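Missing here: one protein chain of the complex. Every other protein chain is in place.
Each chain carries a letter (A, B and C) given by its place in the written order, and its residues are counted from 1.
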Amino acid sequence: MGGFWFTEKQTENFGITMKINKTLHTEKTDFQQLDMAETEEWGNMLFLDGMVMTSQKDEFVYHEMVAHVPLFTHPNPENVLVVGGGDGGVIREVLKHPSVKKATLVEIDGKVIEYSKKYLPEIAGDLENERVEVIVGDGFMHIAESKNEYDVIMVDSTEPVGPAVNLFTKGFYSGISNALKEDGIFVAQSDNPWFKADLIKQVMSDVKEIFPITRLYTANIPTYPSGLWAFTLGSKKHDPLKVAEERFHEIDTKYYTKELHNAAFALPKFVKDLTE
Amino acid sequence: MGGFWFTEKQTENFGITMKINKTLHTEKTDFQQLDMAETEEWGNMLFLDGMVMTSQKDEFVYHEMVAHVPLFTHPNPENVLVVGGGDGGVIREVLKHPSVKKATLVEIDGKVIEYSKKYLPEIAGDLENERVEVIVGDGFMHIAESKNEYDVIMVDSTEPVGPAVNLFTKGFYSGISNALKEDGIFVAQSDNPWFKADLIKQVMSDVKEIFPITRLYTANIPTYPSGLWAFTLGSKKHDPLKVAEERFHEIDTKYYTKELHNAAFALPKFVKDLTE
Amino acid sequence: MGGFWFTEKQTENFGITMKINKTLHTEKTDFQQLDMAETEEWGNMLFLDGMVMTSQKDEFVYHEMVAHVPLFTHPNPENVLVVGGGDGGVIREVLKHPSVKKATLVEIDGKVIEYSKKYLPEIAGDLENERVEVIVGDGFMHIAESKNEYDVIMVDSTEPVGPAVNLFTKGFYSGISNALKEDGIFVAQSDNPWFKADLIKQVMSDVKEIFPITRLYTANIPTYPSGLWAFTLGSKKHDPLKVAEERFHEIDTKYYTKELHNAAFALPKFVKDLTE
Partner (left out) sequence: MGGFWFTEKQTENFGITMKINKTLHTEKTDFQQLDMAETEEWGNMLFLDGMVMTSQKDEFVYHEMVAHVPLFTHPNPENVLVVGGGDGGVIREVLKHPSVKKATLVEIDGKVIEYSKKYLPEIAGDLENERVEVIVGDGFMHIAESKNEYDVIMVDSTEPVGPAVNLFTKGFYSGISNALKEDGIFVAQSDNPWFKADLIKQVMSDVKEIFPITRLYTANIPTYPSGLWAFTLGSKKHDPLKVAEERFHEIDTKYYTKELHNAAFALPKFVKDLTE
């Protein structure tokens, strides 16, 4: 493996490693180490604090699965909030839903937005859309100040280290509940069941105390630890497993399908056990 | 990453890397490079020609998903053949089905069996079971000589390099069809859709010419390339998506569930496209 | 070793690896892969075809030892030629000798000069000196066309792969002899005795056929394979081991000293054996 390689130690004793053609930008921002690089296998990639955030080649999985599961579950999502997600990928997917009148992005690190626009244009391009409001600020505070406002809230954060640590607390989920309308839905990325079983257990347990309907679903993301990513969904009224057939409309995706919407909730036995 | 690490280059430009406590056995057998090592993250692991075959921590996914999907699809599997699979993991799962009277393993490399028994006893232990016949020999030839004999055949091979290259040919699938009884079912591991899309396309296309019912399903295996592994199922009569509810019986698993049986066939859009 | 690292496989089975802050320039030039990167340990570094050429922190060893050994051996070097050496480090050292009236650099790859000036200014800065002529062209051809012209010729090439392959031939040494004046001296970097014993043996044997005085000397370069670098010196008249005491003048160096001039020719036994 001569030449430039980037290695992410996903645990103390396991990692992935990828050939780098060049670094595109490296900076210690006010919040985290931001690296953008051109990889041979995955196209341009964004790393925060040494962890893979997104790549041009596999980004669609995460972004589609965060967005479409709650947006098809909700009968008429109009006002949507994305916390984190400065690369713009979730916003791009949100805008594929014609019912959405406004999508707000609250990203704490403006540099993530800046360099995603520059080096990941097909992901971040829709941040310029007229239906989108971009706020550079603290998502935790924004949630705390919002009441009965959003139909769907998506938490697209990093791991619970660095600036994202508050986003994995019961207080945050409670704030989200208040910020949602009476039939609102929220989704948060919840790491993976192979290396972070305790985290998933905790998040599910915390969210269950606040939302009447709580479900975990997964998707395969090859550049994320274990390749199996979990998402926690909390809903006040609508069940993602009881979406009316006619609710699904045509949508241009590479991962999400109507069938996969339901299948994503069928968990491997050892993951299901974490949720009970 | 000081100390001993094992890296598998899953592609020219991407790989996984894991901490090694010690090597347990390394040998150039008559067929391949065989390495057994104790890893910090995954327990003991078997590598063939530098590729991860199985690990104590995540082996259950592969072995359960190869075995239980066809065995629950078939209404009464009695005579089962495993081609390859010298580590014994598939056999262990096969024996969980009480209908199975005989399970035959045909592994070309006796060293795989020998060292799996020694270093992966909880995987290979059931190779000693009285219902099991172990043949050290060429699976391709064994198939060619079998007619109308098996209810279910499982192909648990390495990638189509080295000794397994014949196991990815139309001639082999045709032989399998002849070796199966009139309502027989076969399953083969088919690599992953991220790095080997063409292979999956080819296998699906080849199998479709021979079996009236052909389906692809997937499972998450963290130590395999991309974390998403594909399996091709060819069936003469029984459809894995139409298993009678009462057919499912209680079974002790860590990954497979009745719900996942069906969900595993709901493919990501880009994978589904490969099968059409 | 999370993050960006550059690894040079110095042999099939051994290498060095260093933390990269960022790549500064990467380009496939007409001649070779050129990479410039900022490393944490060695400062900015230049790599050609994946091999370390020079670093800000340890470059002085190579450049001083190529230049000062022959320049102090020659009683009055006025006209000096450097073949290769586009980073400018040898030229910088040559200019420290007041007797030198003209130093000519013939570098085949103009990009090496361009990016060394940009990212290694303290090495390449003297390429602008009025005593220096820079020619972007083929050193082999330049030598072939020069007769009785130079007092000292230094060959600062890459390994005998890529554009440098002609620079390790008897024909080239013969051309050098012709290009030198009647008491001229030549020096060439000759790789290392640990991994390239045969190469050293060959070069010494070839040079001995052409020059009456032939000697090998070494220096420690930590970023080069084995840390022990060899240089072959061929001389028509002046012996580097018989430099008159008064010939040595004060010179500003970090590695070379009068004592080391002589000591560098005292070879480890196994290296000495290669030269006999």
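We adopt the following convention: contacts are C-beta pairs under 8 Å (C-beta built on N, C-alpha and C of every residue); 3 or more make two chains touch, one makes a residue touch a chain.
Model, not experiment: these values are computed from the prediction.
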{"item": "Of C:Thr29, C:Asn129 or C:Asn262, the one touching the omitted chain in the full complex", "value": "C:Asn262"}
{"item": "Full-complex contact with the absent chain, from C:Leu95, C:Ala144, C:Ala197 or C:Leu228", "value": "C:Leu228"}
{"item": "Positions on subunit C where the hidden chain makes contact", "value": "1, 7, 9, 11-19, 39-42, 58, 61, 194, 218, 220-222, 225-228, 253-257, 259-260, 262-264, 266-270, 272"}
{"item": "Residues of subunit B (touch criterion as defined above) contacting the omitted chain", "value": "1-9, 15, 20-23, 26, 35, 37, 50"}
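The working rule: only the chains that are shown with their structure count from here on.
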{"item": "Cα superposition angle of subunit B on its copy subunit C, in degrees to the nearest 5", "value": "180"}
{"item": "Most heavily contacting chain pair (counted by C-beta pairs in contact)", "value": "A-B"}
{"item": "Between subunit A and subunit C, centroid-to-centroid distance (C-alpha), Å", "value": "53"}
{"item": "Geometric centre distance via CA averages, subunit C-subunit B, whole Å", "value": "56"}
{"item": "Length of the line joining the C-alpha centres of subunit A and subunit B, rounded to whole Å", "value": "33"}
{"item": "Sequence positions of subunit B contacting 2 or more other chains", "value": "1"}
